[in-house]
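Missing here: one protein chain of the complex. Every other protein chain is in place.
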Amino acid sequence: MNSEHFVFPFNLGLYFILIYSVVRSTIWFRNLSRSDKLRLQRGFFGLPFMQSIREIFMESLLHRRIFKRNPVLGYMHMSLAFGWFLLIVFGTIEADFFSARHLNPPSHSIFFRWYNPEHGASGFPAVFSFWMDLLLAFILSGLLLAMVKRFIPGMMGMKKTTKHTWTDRITLLSLWLIFPSRLMAESFTCGAHGSGSFLTGSLGATLASVLPAADIAPYFWWLYSLALGTFFILLPVSRYFHIPVELFLIFMRNSGIRTGDKSSSYTEVQTNACSSCGICISTCQMSYAAGINDIQSAYFVKGLRNERDIAAITANCLMCGRCEEVCPVGIELGPMRLIERRQDRKNFEPLTFPEGYALTRKRGFMERPTTQSYNYLVNDNPVVQADVLFFAGCMTHLTPSIIVAMKKIMNSAGVRYHFMDEEGGVCCGRPLMLAGRDKEARELINHNSDLIWKSGAKILVTSCPICYKVFNESYYLETRVMHHSEFINLLIEEGSLRLGYLHRKVVYHDPCELGRGSGIYEEPRAVINYVADLQKSQHEKNMALCCGGSLGNLTLASGKRSMIAADAARSLTASSPDELITACPLCKKTLGQATETKVTDIAELVAAALPTTPAKAKARIKKVLAKTENNG
Amino acid sequence: MSETLEKKFGFTINPSRLIDYDTSDRKVREYVTLKEPSFKLCFACGGCTATCTAGQHISFNLRRMNNLIRRGEIAPLREEVTRCMLCGKCLLVCPRGVNTRNVVAVAAEAIRKLERNEL
Amino acid sequence: MKLEGKKRIWAEYQKDIPDDHFFYVRSCIRQTFFAGSEQTFLKIMRDDLGKDVFEDPRHTTCTGIGYHGDVVPFETIQTVVARHFALATEAGYRHIAISCVTSFGIYSEILETWKHFPETLERTREDLYKATGRTFDIPETISHASDIIYKFRDEIARKAKYNLADVSTGKPLKVVEHIGCHYSKMFPRYGVGGAEFPHVLIGMIESWGGDVIDYPERRHCCGFGFRQYLIQANRGYSLSASRKKFESMEPYQPDLIIANCPGCAMFMDRWQYTIKEIDSVTYGGDGQGIPVLTYEEVAGLVLGYDPWEMGLQFHNVQSLPLLRKMGIKADPARRFLAKDGSRLPEPANLING
Partner (left out) sequence: MRATSKHVVVAGGGVAGMEAAGALAEMGHTVSLVEKEQNPGGHLLQWHALFPDHRPASEVKHYLKKRIENENITVFTGIGVDKIRHHGHEVIVTLTDGTAINADAAIIATGFDLFDARRKEEYGYGIYDNVITSAELEDMFTAGKVTTTDGKTPSRVGLIHCVGSRDEKVNNNHCSKVCCVTAVKQAIEIRKQLPGTEVFCFYMDMRMYGPYYEELYRESQEVYNVNYIRGKVSEASVNINNRLVIKVEDTLAGRPLKMELDLMVLMVGMEMSQSGTRLAEASGLKRGINRFFETGDHHFGNNLSGLRGVFYAGTCTAPMNITDTISHARAAVAETVRYLNDR
């Protein structure tokens, strides 16, 4: 048989995937908004380019982030990606170096051994083929781990791993076949010609001693080429498409492109850049605390990619943002879910196999019709001028202790403030946004903005992180927006609060919307450290847990919520602190129901540290004396 | 009834206030119960309504709304569902753990579907 | 529907209806709108049953409409009724026969009040004496005229020339009975058969060969409800109440409605015209409207009286199809002729005129 033909599948696949990627990325580029186009162009010829190269090396090849979280998993990805990369690089060098002509077709370097069976028997070539064998071994070790992970995820310290579609399976199979078949092919060839190094050479020799190596070799070269070809051709319709797409994503991100609030080709790139590694699943509290295992970001993204009806998945998420923190590809999962929630989708026909190759997705942005309307809101009440506005927020009205504390604090600091929603105000609009009803939220935002502008206040203090985030991000204000923890910190720094020290061991719980949501980590800690003994807890700052009460989730049943709350409370109180401090009325209520430990808002803690006035103290002493006399 | 008749008699036939359970349309109720089963648990204590943020500005009454859904009285619902601000305050007071916020969302959805004949 | 169940209830609500010597008090509405009924009552009582029924021209309205319309105070109406009793006493009658259900309700309400609050009786005696110098004895019995016809229903049946049946098929007519609210809903013990399943009209229908229809809204008010009808803007309530009843009885295709209350007879009749105008709906099996007759008129028909003598033609829904069914010969041409043969003005908008 004429064995030369075996290169055909490989070539087919290679050229297909090259052309496909180029076309696809061009289309993505074309669909970008003008500003994003400019960003990308500017980025390409500037610093961002270098950053991207570096990031590609660190993340796409070395998989540093995964390494940090899970070394074994990191090694697996690294061996496959980086190993293969090196194999290609050195393969090409080897081919160019040792063959008559330079600039060979890719197939020449990939099937180098077939073309030069005698090569590397001795001398410098031998060193080179040793190196190539070493790389192959390196990759094979990673492959072994991959197989282990697939069949027994636990071994990789992964609680869960993603489920596969059948195209994924075929692609995976072909991927798995590539290197073993290369090993076998090379070994047989080497065996037949007594060449090859420690791996291919020795294995080849043993095989040759019992089998007609020369006759068998071609079959494995065919298999090798077929595996490569299949892999390349199926790439666009399988999860492994993320490998090329991730490179594109990195360039885009480094050029400053962000998700925004509408689906664009950037969201599409992100969708395709997800490797379904499953890290998001094992990080998700809904999974390990509430046993819900089909709504995590990996499934969400996969659903997007395959055009499934994912309304239920989209709604059923706490929006705590923990998955985004750990996503090795750095996909903006939160914003992408919100975009999906803003959509109004019906009649899906899931992508079928050939459609998977479609260069553009019909899934455009379909805005949901408005369901709410607040035309009944009028603010005809007289305008109140004040330097500081205090907006407690809906939830805070259910935790009056926080309000009382804030009043105490501001009074003792001599702050001239106006309690904006004392008689009950209007919702800040964030809950509506979390439910994907931005248009409606706008109505409330305008209503509140109007009040705030009229007040002419310089600082707007709120006790609710949910309000805080939306005030910061979606309100057009000249007023400085502060969460009360920030504000208290400010009062302490400028010395207008005299505080005692409470000898209490406390643990601080970062509310999602305040911590990950708005990046406020230090101020609350500073405040707490100032008045009490702040202990570390298992999950701090950007990896802090969600209390479970989140308004981000529309559909979660109260039972499941309390499971999450209980788990969070357990971990927070592991060091059995005297008090559990938080900075959100919703967290306070939710955790309060989940633990025996006293749950206090940071404001209450500070209020408790306020010195009691001498007069009061005297009165108390009198009382005590009186009592003792009566008793005695 | 035409203007002339109105003039002729000086009165009309008053529309009935009756809830006729056998003729009312219970599709919305079925949809809501399916999508948000906790809806069944409401025993009309009115806690949600008492704490309601929107309720301080207008007569939005979640307790009444639930009841109307149950009776299949859609007409008065249409506007009522649009009033809620979805702030979720009611979630924290409901003694029966009804996912009140989603009840509103689902009810609004159901009514939209009803109008599109998708129920 | 279990008859024995009803019989048990009827047995519990039997009232003592005297069999002779009645002091008859007329009804404002009836003697204006269908005077024939009261005339027929007297004719049946005196000619067919040979009873002594006395009328005093000095008898006045009981002012019930004013009382329920909130313009006549209770003290006043007590005095007015006391005067009626005085007239009866003076004429030596101890049994009152009342033509109007409103009056009947007023009388029973007042008697009950006097029973439970004797001071009001004393006050009334005083008021009446001061006003008219009259004194009175409380009558032994008060009967609604329908009670009396009920009592003698079988005697009437024995004298009957016609039955409440379709002569062509021999099938009994489907009859709806409607009882005035103030007949027994206020004081069940005052009504034959109580408040829930009054027997007074059912008894007549059954002994005269008809079939009683028990439809869901049987208990429902005809809609007159003084405050509703007397204020024009409120008449919509009155109208919709009647329609509710019609809608509910419609499936049974009734041939005839019998009422024992002036208001009911009048409104269930007149509203059929209004509903026809507003909703262009006419009820009744053949869409010819449902004739609404008083129990006296029906008794009269059974005894073979001339329908036009009784004034059936003065109802809005004409009863020609009904008469045909019952096999009663009555010449439509004679409907609006006066005794001397001169033409009376013909009412407009009659249903199946």
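Observations
Letters A, B and C mark the chains as written, and numbering starts fresh at 1 in each.
We adopt the following convention: a contact is a pair of C-beta atoms (placed from the backbone, for glycine too) under 8 Å apart; a residue touches a chain by one contact, two chains touch by 3 or more.
This structure is a prediction, so every number in the text was calculated from the model and none was measured.
The hidden chain, counted over the whole complex, makes contact with B, C. Of the listed positions C:H59, C:R219, C:R270 or C:R324, the one in contact with the omitted chain in the full complex is C:R219. One of C:K2, C:H116 or C:K130 touches the chain omitted from the figure, and that residue is C:K2.
Annotation: of C:P251, C:G287 or C:G304, C:P251 touches the absent chain (contact as defined above). Contacts to the hidden chain, counted on subunit C, fall at residues 1-2, 5-6, 8-9, 194-197, 214-219, 251-252. Contact between subunit B and the absent chain runs through residues 17-22, 33, 37, 40-41, 43-44, 63-64, 67-68, 70-71, 73, 96.
Rule of thumb we're sticking to: only the chains that are shown with their structure count from here on.
Inter-chain spacing, taken between the CA centroids of subunit A and subunit B, is 39 Å. One simple way to say how far apart two chains are is to compare their mean CA positions; for subunit B and subunit C this gives 45 Å. Centroid to centroid, with C-alpha atoms defining each point, subunit A and subunit C lie 84 Å apart.
Annotation for subunit B: no residues touch 2 or more other chains. For subunit B in complex with subunit A, the residues that touch the partner chain are 36, 38, 51, 53-54, 56-58, 81-89, 91-93, 97, 99, 101-102, 105, 108-109, 112, 118. Note for the complex: subunit B touches subunit C at residues 1, 5, 8-16. For subunit A in complex with subunit B, the touching residues are 346, 369, 371-374, 376-377, 394-395, 397-398, 423-427, 431-432, 435, 437, 444, 549, 551, 554-559, 586, 589.
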